[in-house]
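Here it is, the structure in full.
Removed from the display is one protein chain of the complex; every other protein chain stays in position.
Chains: A, B, C and D, in written order; residue numbering restarts at 1 for each.
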Amino acid sequence: MQQIPWEVMLILLPLAGAMACFLWPRRTLLFGLISALGVGGCVAGLGWRLLEQGAQRYAVGGWGAPLGIDLYADGLSLLMLIITALVGLGVSIYSIGYFERRQAILFWPLWLLLWSALNALFLSADIFNLYVTLELLGLAAVALVALAGGANALTAAMRYLLVNMLASLCYLLGVALLYHNFGSVDIAILAQRVEASPAVWAAMGLMSAGLLLKSALFPLHFWLPPAHASAPAPVSALLSALVVKASFYILLRLWLEIFPQTGAAPGQLLGVLGAAAVLWGGIQALRQTRLKLLIAYSTVAQLGYLFLAFPLGSSFAWKGSLYLLLSHALAKAAMFMAAGNILRFCGHDRIADLDRVAQRLPVTMIAFSVAGVSIVGLPPSGGFIGKWMLLEAALRAGQWWWVIPLILGGLLAAAYIFKVIGYAFTQAGVLRQTNKVPMSMEWAALALALAALLLGLVALWPLSLMEIGLPFGGSEVDAIQRAEQS
Amino acid sequence: MILQWLFDSLLIIALLWLAWRLLGSADLFKAIVLFIAFGLVMALAWVRLDAPDVALAEAAIGAGLTGALLLSALARLNDLADTTHETHTPSGKK
Amino acid sequence: MSAVLLYALTGAGLFTLGLYALIIHAHLLRKILAINVMGSGVFLILVALGGRTAGAVPDVVPHAMVITGIVVAVSATALALALVLRVQAATGRAELPEEPLE
Amino acid sequence: MRSAGRRWHYLLFRWALMLLLLAVAVGLGYALLSLPQQAVGLSEQVSANMATSGVQNPVTAVLLNFRGYDTLLEMAVLLVALLGVWSLGSAEVHRKIDPEPVLSLLVGGLAPMMILMAGYLLWAGTNTPGGAFQAGSVLAAAGILLLLSSKRFPVRLMGWPLRVVLLLGLGTFAAVGMTLLFVSGGFLQYPSSLAGAFILFIEAAATLSIGVTLAALFLGGRPQAGPYR
Partner (left out) sequence: MNWDAGLPLLIVATSLFSGLMIFFLSEKHVVARTTLNLGGAVFKLVLVGVMIWGVFHGHHYEARLPLLPGLDLLLRADAESMLFVVLSSGLWLVTTIYAIGYLEGSPHRSRFFGFFSLCVTATVGVALAGNLITFVLFYELLTLSTYPLIVHRETEVARRAGRTYLIYTITGGALLLVGTVWLYSMTGTLEFAHRGFVAGLLDTHRVSLIVVFVLLVAGLGVKAALVPLHGWLPQAMVAPAPVSALLHAVAVVKAGAFGIVRVVDDVYGVEATTKLGVSGPLAALAAVTIIYGSLRALFQDDLKRRLAFSTVSQVSYIVLGIAIIGPIATTGGLVHLVHQGVMKITLFFCAGNLAETLGIHKVSEMNGVGRRMPWTMAAFTIGALGMIGVPPLAGFVTKWYLGVGALDAGQEWVVYILAGSSLLNAGYFLPVLYAVWFKPAPDSWPDERSFGRFETSWALLAPPVVTALLTLAVGLLASAPFSPLQWARFITTLEYMP
């Protein structure tokens, strides 16, 4: 029996949806939602296959690596695809009410192309193909930011575009070095052939620099707050939840497969930068007076956590980092949507003037608070599980100092989240002029926030998916450690 | 052989010199013209490196189209700069 | 040293030269030019190193990659130029503000 | 005082940057020199599979067959760039000044020739240098010349006909890929006997799309017709 190649469907379906939206602009909503649901179905199909048969490799064109391009799906890519589909569905529903028609006919094709790029990126096993998907992703993201119009959004988009182009070139140069050293651009083949050499070091430096720039690791985060804060709310959600994660995903893959034997120093450096990001982003978020900027700086901080796994390097730490990534994606998307609702409702997002929003937009406020719980890392939430795993990994590895940023970051996050919530509990007068917020926008935010919360209660399930294809190496090490100690 | 070396060195020096000049030029128009020239020299380099396909692509896209895009953007930029104080268009949704 | 490596080194030079200009210059058109020069440098490295084959025929896979790269570059450049125009229209300057946002 | 201080900072920054980049360049150069003398590229695999690729030009074989998926995504990149430009504003339809008569005359002669040349490049691309991208860009150049020389853009064609042409390349590529999925069981897996025909078909569509897309990018905005007005 011939198997349906879900991987290919995942890439082509949103692509086809984008083309249909472009061709029939009056039907964007229909095509957009069909694509969103279809992608959800394909992810489920792929997940089912992975559960039954383990990691999958698909040779596009039948050539196979190294000549052709391979698609590869294991637990890591599957989880990224699932989270993309979840956030994507939420954003799609949210966008129905958010955009007026003129923007909608541009938003939908761009968003579906972005989705296609994300899926292609998470499925690619080829570092040059990853470059193409990165470019597709970056350009679509820039176009979506610029959709907001206005001087802030335009300058932010411009900065974002330049950063993207620069980062992609750095990455491409690294690809060139790797290809010419080992004669392949396939990750698995490179992983077999790679051995430490100056070229590998240079490639690691260049590719990491490019990808860190795109993932906005401190101090390369300067472009992120303006871009994420000035984009339309659903776009902010996509950028913070998924787009920055995409480059992190590539970095993770490279780090796990190609650069494992470069020694401990680079990992420690990334850890230090991550810790700095956590603290700096938290402090900056606390200082902001506008809600969307606060959330954007919170993203800077939260991205920092993900890098704390690099110095630890154990499979448990990687999983914790990935878990944080997943829950941050859901929570942050919910948060930006909630901010979008507030912005729509009040006409501004000045935190100090958020009087009585809690009473007027209860669902939105609950969504924000619930997402905040996960961002802070309080139980029971996905953020808590991720932090717990990182804390445990750090203490097990004897590197207790990583506990400090993890905890301080949580306290800072609590401070800036409750700063917002606190303003919602004020007695100030009733707002003068308010706009109606569609119900779909409120409930989409709440659904994603609750999903982030739920991640804290069903951790075993995502954690078992992470085992498919053993992207983080065997978990036996952890099991043995555990057995020894108990 | 020596001719080959001479050609290579000339090409490389031309590339670096053009890049240096175009990136340092005070006049934007001149910079763009130099950039087009740079693209054409790049095309020569591609030919020298036995990459005729790339040479064609570079000449047509890298030098030609990008150059045209840059020139037209510069022209519109100058138009905007001339009229910007009287017809300052507040950006936003159209 | 072979000519091939010389070209590759030139590519490295173009890359850093472009990077320097990208950081130093404020005008957006110059930044875009700088990025294009950087791109040419990367492409040069990619193709030049493909010439280290035994026979006379160079490795063509990097050629295809570079063609892809050139098309990507022109797409990004076109978008960037359109953005520059809009930034100029919105702010009156074709430069990025020092402070991102207030 | 303050401006002097700032200037001093600026100079310091410049020098530090230069040193840093010099270090980068040296490191990069060292890495390049340290590469093995003999490449371990994919030349052998490429030449071994040329026979079944359906074309004679190895670059075309890589671009449209071996790594055709990259090219498919690249067509999407072009579309995204165009959508991005369209989202930024609309293009003027009416020109303020009449095009120069000399230019019009020149274009009248040049454009058909360029279109012919594009066709040749496309055709020749299967076995000699050339191909969809080169042909497409020549086509785009012809389009740009036409745009520059014409007094008024063909508004009537700017609606859905334009969109169809813009999507032609990507759409054909994806559709062929999907068809092959059902025919030969693999995405973009050409049956070797028909590979040449398929590739030419895709390339023809792609050339048209690339040409029109690039010309539309040159226009720098949405055409003022149709729903995207």
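In the analysis below, a contact is a pair of C-beta atoms (placed from the backbone, for glycine too) under 8 Å apart; a residue touches a chain by one contact, two chains touch by 3 or more.
Being a predicted model, the structure only gives us computed values, none of them experimental.
Note on the chain not shown: across the whole complex it touches A. Across the entire complex, the residue among A:A117, A:V142 or A:L378 in touch with the chain not shown is A:L378. Only one residue from A:I4, A:M439 or A:L457 touches the chain missing from this view: A:L457. Interface note for the absent chain: among A:L23, A:A414 or A:L465, the touching residue is A:A414. Looking at subunit A, the residues touching the absent chain are 359, 366, 373, 376, 378-380, 384-385, 388-389, 391-392, 395-396, 400, 403, 407, 410-411, 414, 418, 422, 425-427, 457, 459-460, 463, 482, 485-486.
Going forward, only the chains that are shown with their structure count from here on.
Subunit A and subunit B have CA centres that are 36 Å apart. In this assembly, the C-alpha centroid of subunit A lies 27 Å from the C-alpha centroid of subunit C.
Contact with two or more other chains is made by residues 13, 15, 19-20, 32, 45, 49-52, 57-58, 61-63, 65, 67-68, 70-72, 74-76, 78-79, 81-86, 90 of subunit C.
Residue positions of subunit B with contacts to 2 or more other chains are 53, 57, 61, 65, 69, 73, 76, 91, 94. Contacts from subunit B toward subunit C in the complex involve residues 4-5, 8-9, 12, 15-16, 19-20, 22-24, 28, 31-32, 35, 38-39, 42, 45-46, 49-51, 53-54, 57-58, 61-62, 65-66, 69-70, 73-74, 76-77, 80-81, 84-85, 88-91. On subunit C, the positions that touch subunit D within their shared complex are 5, 8-9, 12-13, 15-16, 19-20, 23-24, 45, 49-55, 57-65, 67-68, 70-72, 74-76, 78-79, 81-83, 85-86. Subunit A contributes residues 2, 5, 8, 12, 15-16, 18-19, 22-23, 25-26, 58-63, 66-69, 105-106, 109-110, 113, 116-117, 120, 128-129, 132-133, 135-136, 139-140, 142-143, 146-147, 173, 177, 179-184, 197-199, 201-203, 205 to its touches with subunit D in the complex.
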